[in-house]
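Apart from one protein chain that is not included, each protein chain of the complex appears where it belongs.
Let's turn to subunit A:
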Amino acid sequence: MTYARPLAHKLVPAAAALAAALVLSACTPATSTTENSADDGTPVTGGTLVYASGDAEPSCLDPHVGGNYPQALVASQYLETLYTKDAEGKLIPWLAEDSTVSEDGLTRSVKIRDGISFTDGTALDAAAVKANFEHLLDPNTASSTGYLALGKIASMTAVDARTLELKLKTPDNSLLESFSMPWVAIESPTALKRSQEENCAAPVGTGAFKIASWKKQEAVNLVRNEGYVRPVASSTHEGPAYLDAITWRFIPDAATRYAALQSGEVQVIDNAQPDAIATATKTATLKHLDAPRPGASNRIELNSSKAPFNDPKTREAFVHAVNVNASIDSLFFGTAKRSYSPLSSVEPLAYSDDSLFDYDPAKAAELLDAAGWTERDTEGYRIKDGQRFSLTFPVSTSQSIPAEQSIFEQMQATAKDSGIEIKINLLDLSSWYGDLAKNNYNLVSAPYTKVGPSVLSILFHSDSTIPAPSGYFANHSQVKNPALDALLTTAGSTKDEAERKDLYTKAQKLVLEGYYLLPLYDQQNHFLYSDKLKNVGATTAVASPLFFDAWLSN
């Protein structure tokens, strides 16, 4: 997350960052970057920003309900969180002022900032935050992401007007990171008392903008919050936002979205596709914001619960049989950097090991021979006990962009050379979840956005192999390792920062070296915008852009 500052203020740290980036670029994953032009000039107040989202239009603008990324994107404009992240990725208080935790880690006290009001006039206080948490934990709200984030809270008390005390079931050192996610954003308790239908149509927050109207399938119309006084620490100005209004449109087709940006009909598009980014970076009037999402990297998970991947040798063989780097280079036009970690590069505790994942068909052959896959059938695929080495790979067309689907197809081709068959099934999201619930997969790729390394517990703890009532489970590689479970549990509850880092590093080494996953790249989150829009680059902890500091030049 980077807050764009005027150049003079920024020059020294920027130069230092640049030097550091040059030195570290060989081994450090990319962080969110934005190209600020030197002549951003004096900010102008006024104008309406038109934002075009490629995501599905949320059915509810309150991210407490459900809780997905499209909701987070739009809600970041009108809702704020207790905590957030600064440009260096450090957790900083926002609506909160401070937080302390008891020695046993079971009592957390959150101090709420003074003098803040919601846009309906309700004052922000400890009782308001409590009402929000209760709203999130109420089954009738139907929260899933926020509900999960607050799962360890046993009870809460508003000790005084500005202090909320939380009693936890077990220690949870990721709670403040959870508080930085828009799915746990703080809304006006007065507004929350309305019916869910009313609150979904126009949630009320403390943000720099507020909802004026929502015409479904057309746009959410946001207007400036004139009473906005207290931006986040790293903002470049005080007082209300520069923009009069934001028109938040939904344009599902990627080519139309880009054409709308080119024609000047919209000033920002999200879900920019690799080909569009490549063209845009050669266009003087367009700019690019690369803001990888936190949480897990985009990766292919290897289902270790059944043959052939219940044998670690076959998992290792598979990883060496596919040529991922060549595909990423050719299909993403240099817009995505290869990852060798289970975590996003924006996670400070991400651990990478690029030595494990080289393309090496000879090594793959050796491993497959050693694992007993010595014979070949008439089509050239390896067989063992009469069974072909065949991998079922359900792919969600809504989660894997076309370029990613092409990577999978190229992997299919290179794996064939090693005698491995990959059967790709392109599916809509519901059918895809259906296949996972039936354990009808050997390979799968699923994104997971969350702030902080605790996402590792969600993805690799054996508890996560137990399906939710819906059949959903997050541990797709189905790794069940007591040693790993112990590492993850302790890492999630320790108060010692260094121990936390050490344990999470060990956990990541274990899953990487066990070949439970094949990391691809960070969860891609690219925005293209017109050069008429200045001061873009600020994002929330989940890498959704903030337009508080942005302004439109004539």
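Some notes on this structure:
One rule holds in what follows: contacts are C-beta pairs under 8 Å (C-beta built on N, C-alpha and C of every residue); 3 or more make two chains touch, one makes a residue touch a chain; residues count from 1.
By our rule, contacts and distances are computed from a predicted model.
Of "TIGR03915 family putative DNA repair protein", "ATPase F0F1", "ABC transporter permease" or "HSP20 family protein", only "ABC transporter permease" is the UniProt protein name of the chain excluded from the display. Annotation: of A:Ile92, A:Ala127 or A:Leu148, A:Leu148 touches the absent chain (contact as defined above).
The hidden chain makes contact, of the residues A:Thr157, A:Thr256, A:Asn310 or A:Gln387, with A:Thr256. Checked against the full complex, the one of A:Thr42, A:Ser155 or A:Gln217 touching the unshown chain is A:Gln217. Touch with the chain that is not drawn comes from one residue among A:Asp114, A:Glu265, A:Glu375 or A:Asp496, which is A:Glu265. Looking at subunit A, the residues touching the absent chain are 52, 56-57, 59-60, 65-68, 71, 139-145, 147-148, 196-197, 200, 215-218, 249-253, 255-256, 259-260, 262-263, 265-266, 398, 428-436, 468-472, 474.
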